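One protein chain is absent from this view; the other protein chains keep their places.
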Amino acid sequence: MKLHLRIWRQKDGSSPGQFGEYDLDGVRDEMSFLEMLDVLNEQLIDGGEEPVAFDSDCREGVCGMCSLVINGKAHGPLAGTTTCQLYMRHFNEGDVVTIEPWRSSAFPVLRDLIVDRSAFDRIMQAGGYVTLHSGPKPEPNSIPIEPEVAEQALDAATCIGCGACVAACPNGSAMLYTAAKVSHLGLLPQGQPERYGRVKKMVDQMDQEGFGACRNYAECEAQCPKEISINFISQMNRDYLKATLSEPVDRRSKMSSQ
Amino acid sequence: MQRLTALYQTTLGKKAVVAVTGLILYGFVVGHMLGNLKVFTGNDAAGEPHIDIYAHFLRTMGEPMVPYSFLLWVARIILIAALVLHVYTVVLLSRRNHAARHENYADPRYSQASAPARWMMVSGVLLLAFIVFHLLQFTFGKIGGAPFVEGAVYANLYHAFHQWFFVGLYVIAMAALALHVNHGVWSLFQTLGLDNPDRNRIFRLLATLSSVGLFVGFASVPLLFFLGLMPSPPTGEAVHLTEGVM
Partner (left out) sequence: MDFNAKIPDGPIEDKWTGHLESIRLVGPRNRPKYKIIVVGSGLSGGATAASLAAMGYKVNCFCFQDSPRRAHSIAAQGGINAAKNYRNDGDSVFRLFMDTQKGGDYRAREANVYRLAQCSTGIIDQAVAQGVPFAREYGGMLANRSFGGVLVQRTFYCRGETGQQLLLGANSSLAEQIRNGGVKMHTRSEMMDLVVVDGRTRGIVYRDLVTGEVRSESADAVVLATGGYCNVYFLSTNAKGCNVTAIWRAYKRGAAMANPNFVQIHPTCIPASGDHQAKLTLMSESLRNDGRIWVPKNQDDQRKPSDIPEEDRYYYLEERYPRFGNLVPRDVAARNAKDVCDSGMGVGSTGYGVYLDFCDAIHEQGEKAVNAKYANLFEMYERITSDDPRHTPMRIYPAPHYTMGGLWVDYNLMTTIPGLFAVGEANFSDHGANRLGASSLMQCLADGYFVLPATIGDYLSRHPSAEISADDQHFKAVEHEVRDRLLKLMSIKGNRSASSLHRQLGKLMIDHCGISRNQQGLEEALRKIPQMKEEFGSQLSVPGSDDQVNQALEHAGRLSDFYDFAELMCRDALHRDESCGCHFREEHQTAEGEALRNDEKFANVSAWQYRGEDNEAELYQESLEFEAAPLAQRNYKT
């Protein structure tokens, strides 16, 4: 199969970028999309040209390192699939394939198709944890968890932090990511003591990072490689409103009589 | 209050404000539409159109506990505040969104974002323009060729909607309203965190029914007048009514 590739090339964050045009022959159905790019890169390197820089690591769809907007869609045309798990059998002879980086002001381009997603880590650092040391813990079966609840928490926790939700969102919003992280711990008994403080801190950090506001398009859900539900966004909204409006901020001050 | 201002500082808080004000405005349009349907119920025994009586009632309700027009003004103030807040907050959020995604894809494609959702801004701006126009026409009586008589709601409608461009304009505006409500009504429940898989169908059904119902309810008035299916207004209408329906 022969493809025409239009790939975003950008030297670094401070240089302007433009599309590079490449014709690639010998693409086979059994190649993954990234293997197709590997083949292109080998050809470029053999010819002394700079290869296309793109992120990838596990290539099993779980590390969340790979990205790429392929023909206008995050992780390409297939639902529930990361770019590394996208196979060339879904493309046809002669296709023009446009490949771009995640576009979001909160994810600045570092080079070509690589973006800086450290904003996500900072959201996690803002409160995405249960505060603890590694000393002895209570016996886990002493807190039974309904399997439905554990599974729902896992549905949220299955987020691989790739950033496709932000890339897919025309508003550059990170609600799905943040909601998945907030809901994972918010659903479990272990996450209860810090539940409202956590949602507040994580959402506020999300704001600080400059992500856009959710307009409930649900594009994030449709393009999420793990198909995480916008139900979690609703849950986060609820927790956030509760945290801001009705959770006591001052439980222990003195009160006066009148 | 401190908490509310703190909430408004945040993006999620602003979204909640848009949702709550949207809910208020939604409640208003539903009430307005139901009120409008009074044009179809004819006249009372004295020959006064029901719609005119209803418009009068809006001013006298609550009397004598509260003065004439008091509750109407309360409602108006709430509605104006809601509208201003709704529009202003949306402007703030849109600016944030443009900053968050200043560069678009060469060929952006959508997977599931619905057309009404994507056209929210367009339908919203249309509606805003329409509201100004509508108030000028039927509240202040500044637009429209036919003589405008305050309080003679039925007659005013009758005259206005015999002109095709007014009818067309109202039908287009109501289409915009239908689009806006179609996404907005579901969206506000999602934003307020009330949506979940158990209720999702109900909220979406409500949004769909609202959008269809509002369109049919509102658009039927100008259309039926235009098609000549409505009786002409009774002559010698009562003159104690002073204003049209807001």
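Couple of notes before you dig in:
Read from first to last, the chains carry the letters A and B; within each, the first residue is number 1.
The definition used in the following text is that contacts are C-beta pairs under 8 Å (C-beta built on N, C-alpha and C of every residue); 3 or more make two chains touch, one makes a residue touch a chain.
These figures come from a predicted structure and were not determined experimentally.
Put simply, the hidden chain is in touch with A once you look at the whole complex. In the complete complex, the hidden chain is touched by one of A:16, A:94, A:147 or A:248, namely A:147. Looking at subunit A, the residues touching the absent chain are 11-12, 28, 30-32, 34-36, 38-39, 41-42, 44-51, 53, 55-65, 78, 80-81, 85, 87, 89, 110-112, 114, 116-118, 120-121, 124-134, 136-141, 143-147, 150-151, 153-154, 157-158, 160-161, 184-185, 188, 190-191.
In this text, only the chains that are shown with their structure count from here on.
By the touch criterion stated above, subunit B contacts subunit A in their complex at residues 3-4, 6-7, 10-16, 93, 96-97, 99-114, 117-118, 120, 183, 186-187, 189-197. Remark: subunit A residues 6, 19, 69, 71-73, 79, 98, 100, 103-106, 168-173, 203-204, 206-207, 210-219, 221-223, 229-231, 233-241, 244-245 touch subunit B in the complex.
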